[in-house]
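One protein chain is absent from this view; the other protein chains keep their places.
In this document, chain identifiers A and B correspond to the written order of the chains, with residue numbering beginning at 1 in each.
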Amino acid sequence: MSVTPFKLPVVPHIRRQAYISLYEKGLRADGRGIHEPRSIDVKTGVLEKAEGSAHVSLGSTQVLVGVKIEVAQPFRDAPDQGVLVVHAENVPLASPIFEPGPPDENAIELARVVDRSLREVKAVDLESLVIRVGEKVWNLWIDIYVLDHDGNLFDASMLATMAALATTKIPDYEETEVGEILVRREGASKPLKINHKVVTVTIAKIADFLIVDPTFEEEVIADYRLVLSFDENLRIVGAQKTGEGGMKVEELKEAIRIGKNTALTYFKILNQKLAQGV
Amino acid sequence: MGHKAKVTLIDERGLRHDGRRFDELRPISMQIGVLANASGSALVEYGRTKVLAAVYGPREPSQKFMVLPDRAILRVRYHMAPFSTSERKNPAPSRREIELSKVIREALEDIVLSSEYPRTVIDIFIEVLQADGGTRVAGVTAASLALADAGVPMKGLVAGVAVGKVGGVLLLDVDEIEDSMGEADMPVAGAPDLGLVTLFQLNGVLSEDEVERGFSMAWNAIEKIVAMEKEVLRKKFEAAGEEV
Partner (left out) sequence: MVKTIHGTIVVPGERLDSRVEGKHPYTLEVGGAKIATVVGLLSRRDDKHVFINIKGVYVPEVGHVVIGLIESIGVTSWHVDINAPYQAILSAQDFLGRPFNPAVDDLARYLRPGDYIKARVTLFDKTRNPVLSVQGEGLGRIVNGLVVDISPSKIARVIGKRRSMANMIEEKTGCTLFPAVNGRVHIECPNRELEMIAVMALKVIEAEAHTVGLTERVARFIEERVGRGV
């Protein structure tokens, strides 16, 4: 059951007006351009117990992603594929509005949008994750941990997820005589096979403006947000409109145009960081 | 499941598998103010154990009834991230996390000046990002720093450490391997400036002499760790001064 949010933080009118008058000048409150994302930092290999990991800072937003790999049974209708599971937590320490408890509809939406963005375009090569067809495959657990919420959790989470996956190493294993799989986690070196890289771009509508990479306050005052998923060829591989306001038909086209440009920026940064190496 | 490599826990020279002596702490690092939203925050590492703590409040609770008329309520959540352990951990709170949340809360109750803020809640969230033994005591240390960073008045700083008995020998600050192969595990936390022990548990069997010696070793280490906390806090605010 989904309920209209009734305890949203209040953004002062004066501040909202200040934002809008800055948008009129093509600027944001922190001095960046209206379609410019905040400064981004990506660190990979930050969690020793995870087979892949990344920490992303997008302005003040911080997201940590860990990839854990375990042996599991494949789905019956996909015996020749590994399993990919995406889970997200709005950790209470990340924001005064996050309460302890199981993931709420926002955390679930975040996980499912990231999941779809990876799955539909087959970003991760699931066929390469088979150990014994129909019986044993690798199960990839992707856990998105929001540590500090200043808006745009989608883009930060997708970047962190992609960076973590791109540096994930599959553990070695040996098979016993009775067919049991014994996993050796130390010294994993086989890279996970990635077919496509994906980023999401979040565009928010405030007054008459479409802005990129909203902060927390901008998300609160926005009519809606459009999260567009792109692969490295700038194909649109997913989309999610989130928020209560209605989107005008002509805004979609403009958003896609803006989104593609920002996607290029995200890919550039992602590739730079990955090239710098783990 | 996995196969455990044979590890020599203590070698002929009396050194542990990571080269430490029996009474040696792992390298400890502390950072404060690592999160923008929280009133106070700290990231603490004991060797490869990595714990993040954040404080919110004092603030009025979301549920109006969750108050006491004469003091603040502490809400402590100790939780392990799914990627913090070798096998992925289900994010839903386990019985262990629920118990540890309680003992950590009780480790802080007598220290925080909760009587200053009646009818409010002080939230302390502890997330284990990487688990290699001693997560609850590292959590207490991180919580102490986060509270100081938040400006919540405290009677003193708190720190914790675990002592284990492994192969008949008492070892300070046991890591995961040592704990898993040991005969006993004794986490201790407290405020040395006040001479108060606020967390004390024993899992396993120890003689009275072992308890006393182990406790003494732990308390000694706790004094050192609190001294580190003070240094970190001082350094961070060294840029503060008064214009004459």
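In this text, a contact is a pair of C-beta atoms (placed from the backbone, for glycine too) under 8 Å apart; a residue touches a chain by one contact, two chains touch by 3 or more.
Keep in mind that this is a model prediction, so the values were computed, not measured.
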Query raised in the report: Looking at the whole complex, which visible chains does the left-out chain touch?
Result: A, B
Report summary line: Among the options B:H17, B:R48 or B:R119, the absent chain makes contact with B:R119
Query raised in the report: Among B:G19, B:P69 or B:G168, which residue is in touch with the absent chain?
Result: B:P69
**Report entry** Residues belonging to chain A that touch the chain removed from view
**Finding:** 10-16, 18, 21-22, 25, 31
Query raised in the report: Residue-wise, where is chain B in contact with the chain that is not depicted?
Result: 40, 57-60, 69, 72, 113, 116-120, 148-157, 191, 193-194, 226, 229-230, 233-234, 237-244
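Throughout what follows, only the chains that are shown with their structure count from here on.
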Query - Whole-Å gap separating chain A and chain B, where each centre is the average of the chain's CA atoms - result: 31
Query raised in the report: Which chain B residues qualify as touching chain A in the complex?
Result: 1-3, 5, 35-38, 41, 48, 52-54, 56, 59, 62, 75, 77, 81-88, 91-92, 123, 125, 127, 129-132
Query - chain A residues within the chain B interface of the complex - result: 7, 47-50, 53, 60, 62, 64, 66-68, 70, 87, 89, 91-96, 99-100, 102-103, 141, 143, 145, 147-150, 182-186
